[in-house]
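Report on the structure given below.
With one protein chain removed, the remaining protein chains of the complex are shown where they sit.
Each chain gets a letter, A and B, in the order it is written, and its residues are counted from 1.
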Amino acid sequence: MAIGFNSSAKTLGIGGRIIGSLFFGVFFLMGLGFEVMIIRQTAGTFATYNWTPADAIILSSKISPPRDSEHNPVLQVRYAYTFDGMRQESDGIETGSGALETSDVYQLAEHYAVGKNVPCWVNPAKPDEAVLRRKSRATGFIVLFPLIFVAVGGIGIWAMWRRRTPQDDDAAKPISSRDKDSKPGRLIMGAFFGVFLLAGCGVTYVLFVGPVLQIFAARNWTQVPCEIVSSRVKTNSDSDGNTYSVDIVYRYTYHDRTYTSNQYHFMTGSSSGYRGKAEVVNRLPLGSQTTCYIDPANPADAVLERDANGELWFGLIPLVFVAVGAGGLIFTFRKKAGDSGGFIVPKPALATTGGTASRPLASGVADQGPQTLKPSASPKAKMLGVILAALFWNGIVSIFIFSVGAGKWDGFSWFMGLFLIPFILVGLGLIGAVFYQLMALFNPRPRLTVSRGVLLPGDTIDVSWELQGRIDRLQGLQIALEGREEATYRRGTNTSTDKEVFALIQIVDTADPVAMHSGSAKLHVPPGAMHSFKAANNKIVWALKVHGEIPRWPDIKDEYPVEVSPKPIAR
Amino acid sequence: MLRARDNPFSTDRVLRLRYRFTTEDWTRLQETLVRHRGRGALVGEKGSGKTTLLEDLAIRLRHGGKDVTLIRLSVEAPTLPGMYNPTFYASLGRNDAVLLDGAEQLPLTRWWQFRWQTRRAGIVVITTHHAGRLHTLRNCTTSPELLCDLVSSLGQELSLAEAEVLHRRHRGNLRDAMRELYDRFAKKSAGALSFPPLRA
Partner (left out) sequence: MTNAELGLFTAQDRTAFKPGEVLELSVLWALPTKPASLEVRLFWFTRGKGTEDVGVVATETIPAVALAGEAKVQFTLPVAPYSFSGRLISLVWAVELVAEPGSSATRFEFTLSPTGSELVLKT
């Protein structure tokens, strides 16, 4: 095998590409096959819209029972009509294959009663072919579905054979070519997760949200007596085995009209567990009388059981796909400002053009108004983080401690016990940290307000503070504006971030109880200050640091990020 | 104050240092790779130059006409990115070289899956902290002498004694040693040419 570090020979991996092409070819051909089939069916549906309408009279109408538990009952109708002066007969109900649902069978049987006059549509090219119903043209949209498989297969085959451009050595590239913004990559990832999200939302709606909405709506439905006309457990077989559903048809009368329905409850689909369904069917046999609930606004909509049952909660399972899809989308598009080499700089406030600002400042910048600052991490968030870390670490270590301690103490056990000591110490440290954070939760909470949300170099703003809680324990309070560089170094499998404080501007340093409780001071931002800056690996961060000294208790140590904006361009 | 971009140990300068490999070393590596059907691992501790050697290998393979894919895993991103999917693996052939930096991030089952999925590629080379996953092509080790040589490449002088202190303090991790040198150089006042003395 020639590896040829310096060889100029080029060969292609034909075998792999052929196998890949076969794999995607299957998708492509399947999609194409379905597409042809659906187009034919749809063409048949659309063709009926060009057929000639005629009047028909029903000669016979009967329901044949299902031939087994997997099939539905079948409606057989025969009708007569006149076309071009010739009497014709047909038994076509609608075009296309596909059995009618049980409830449709019974409803249609009532609609197509013997002796009734109904419209039909006759094929002018073949007068003995006619239908009683025409499918909606909206079903034509189903033509689009197999195109997904055609697209996946086609794109996959193209990807097999496309030329991949060789990547150059980064160090030899011009620096401006190293800007790693990969928009096409993000779009592909976004589409991938978008499909997850859409599919998850769709299935969750069908299995959970829809039924829940119906259950709530049905609380106002009218209760009417009904008679069971058919009652069985229907079997649905697929490659994974059998699932079952309750198939009960009932008839009821409302406002002198008779309706038929087979909706047992609002949860859709079938599930394993034959016994429960059989009990229901046994409780509601053929010919029995019971009550159903109907929508008074739409009496054809009815249900036997309008309450939720345990099966409803299975409808939440697709939320996993929603979470994966949403999480993936957030991750993909949030990375833009970080990893792409782009940067975040606060926008300079716009210069006013003619006295519209309420309080123009020296630089002509519009007043952005006072703002209350938020800390970078709340005490509760810190507490939660430490608790999770302690639970995780001590949970794992305790398993080992238990397994060592539960057995008999031999040489190996002693060795393991000694080996576990550092891990136990870390765990104890984490527990200590939990208590430390718990104590810190009772600290006085600072509330910082700045007279303007956006700081500019050379500006003077007011910083106000107020401490709420047990400030009697506070011995000293310092508030300072800190500017620091943060440089992240990524190499190999490790990342580390170094920080360097380049500016520390003291605002408050007091031990006076009144001043510590609340106060206000001026903050002068140095005229030559560098503005805030954030890129993937390098940042300039400005923050107000609050330090409250509390003896024999965790100190207050909070950080409130602020934005220093570049100066607007003078116009 | 020494500006970041003037610091001789700034990241861009350090990353430009190539792995110290002679022509004979490359030939030996190539032969070992051929003997093991294009499969091998660069093994070494953190900061021993595995990633640098892998990047140099990528350049040589590209110049030799190979289609090279360089995948980087890290503690923050320990899973293979989504773009490495069945389509990608199915497209691999004899002319493809898959280089995986940070293979120790993959759990064992995922590693076996990755090996199976890349079976059609002509070359698969990984970096890892410990030997075992693939035959070791090169054990990347460091020494105080190497540190002196690298510092000299950056236009600075470092005595062997100081290099030994640094090498010992950072347990052979030259990356961390360079970062300490960055800090030390940044602290020296303008005009001073020598480092502050290192304490063992």
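Everything below uses one rule, namely that a contact is a pair of C-beta atoms (placed from the backbone, for glycine too) under 8 Å apart; a residue touches a chain by one contact, two chains touch by 3 or more.
Bear in mind the structure is a predicted one, so any value in this text is a computation, not a measurement.
Asks: Please provide the labels of all shown chains that the missing chain touches.
Replies: A, B
Asks: Which listed residue (A:216, A:415 or A:502) would be found touching the missing chain in the intact complex?
Replies: Hidden-chain contact among the options goes to A:502.
Asks: Have a look at A:71, A:137, A:173 or A:522 and name the one touching the chain we're not showing.
Replies: Result: among the candidates, A:173 touches the missing chain.
Asks: Give the residue, chosen from A:272, A:309 or A:488, that touches the chain omitted from the document.
Replies: Answering carefully, the residue with contact to the hidden chain is A:488.
Asks: Kindly note down the residues of chain B that lie in touch with the hidden chain.
Replies: Against the left-out chain, chain B lists 1-7, 10-12, 179, 182, 186.
Asks: Touching the hidden chain in the full complex, which residues of chain A are there? Just list them.
Replies: 168, 172-180, 341-343, 345, 348, 483, 485-491, 497-503, 528, 530-531, 533, 535-538, 540, 566-569
Simple rule for what comes next: only the chains that are shown with their structure count from here on.
Asks: Determine the centre-to-centre distance between chain A and chain B, using the mean Cα coordinates as centres, and give it in whole Å.
Replies: So the centroids are 39 Å from each other.
Asks: Give the list of chain B residues in touch with chain A in this complex.
Replies: Touch residues, chain B against chain A: 11, 15-16, 26, 30, 33-34, 37-38, 46-47, 50-51, 55, 58-68, 70, 73-76, 82-83, 86-87, 90-96, 101-102, 104-105, 120, 122-123, 127, 175, 179.
Asks: Given the complex with chain B, which residues does chain A contribute to the contact?
Replies: 1-17, 19-20, 23-24, 156, 159-160, 164, 166-169, 171, 185, 188-189, 192, 489-495, 498
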